[in-house]
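Taken from a larger complex, these chains appear in their original positions, while the remainder are omitted.
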Amino acid sequence: MTPADLFAAYADTLDEGPLEIWPTFFTATATYRIVARENFSRGLPLALMLCESRAMMDDRVRAIQELSMYAPRVMRHVVSSVREPEPDRVMATYAVFETPPEGDTRVFSTGRYLGHLALDHGTIRFSELTVIYDTALIPTSLIYPL
Amino acid sequence: MTPADLFAAYADTLDEGPLEIWPTFFTATATYRIVARENFSRGLPLALMLCESRAMMDDRVRAIQELSMYAPRVMRHVVSSVREPEPDRVMATYAVFETPPEGDTRVFSTGRYLGHLALDHGTIRFSELTVIYDTALIPTSLIYPL
């Protein structure tokens, strides 16, 4: 599986579900975090979402699924410029669009992925994935992984 | 020609024309349809556009070209995550943008392509292509293929 195939499958899982599959893209001890570009470039540890193991990701999935008041939106990830600057290190660019139930599609977030890969039980998984989003303001509606 | 090259050429034809070339990406008996995500996931047969042969696609092209009152807009397809989950089966993600003659560029539609490929007279073509768009509402201005 190439890095481009991995990101394609990852994006497809977030857009099409089921969301329970999302943690399986990570090793058991992987770190996943979503950080603002501003905080990332200043080296600040602030994260909009932080999971320090796959078990924490499973918890996050359950929490999202229990939030029944949450309005359903369709998300669509367009991932481009997937590259592997060093072995087991991957980078990619993303634009995520959201479509509310009866509304127009709009840009939800743009930014970058920085990841580390590991061969885990014969499958390539993320041992670390950082999502760096371009907006300075935190989109408070975000409870979904990116 | 890889699936990524095929989608790149397909998208380029829709964006840059000439539109008469569009049906040549399909086999003579191919099915092309545009369906709303909602209807697709419920298995409903409703389609925003349905062509059950290349001849029907040629008719569609002629109908579009005769609609002279139609305001010219520039469309731009960004296709990503092209993959081939099984031999001759292809999937991809798209975001299409539109730019009106004197206005700002905006998101027109996001969604997915699901296709089947066939080797037809030495050329790889779609024997089936389904466009699944994310909006619930039908964009009534849509008369163009996606």
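A few notes on this one:
Note that the chains take the letters A and B in the order they are written out, and that residue 1 is the start of every chain.
Please note the rule applied: contacts are C-beta pairs under 8 Å (C-beta built on N, C-alpha and C of every residue); 3 or more make two chains touch, one makes a residue touch a chain.
This one's a predicted model, so the numbers in the text were calculated from it and none came from an experiment.
Whole-complex copy count, one sequence throughout, 2 copies displayed: 3.
One rule holds for everything that comes next: only the chains that are shown with their structure count from here on.
With centres set at the average Cα position, the gap from chain A to chain B is 28 Å. On the side of chain A, the complex with chain B involves touching residues 5, 7-9, 11-12, 15-16, 74, 76-80, 95, 97, 99, 101-107.
Residues 37, 78, 80-83, 91, 93-95, 107-112, 134-137 of chain B are the ones touching chain A in the complex.
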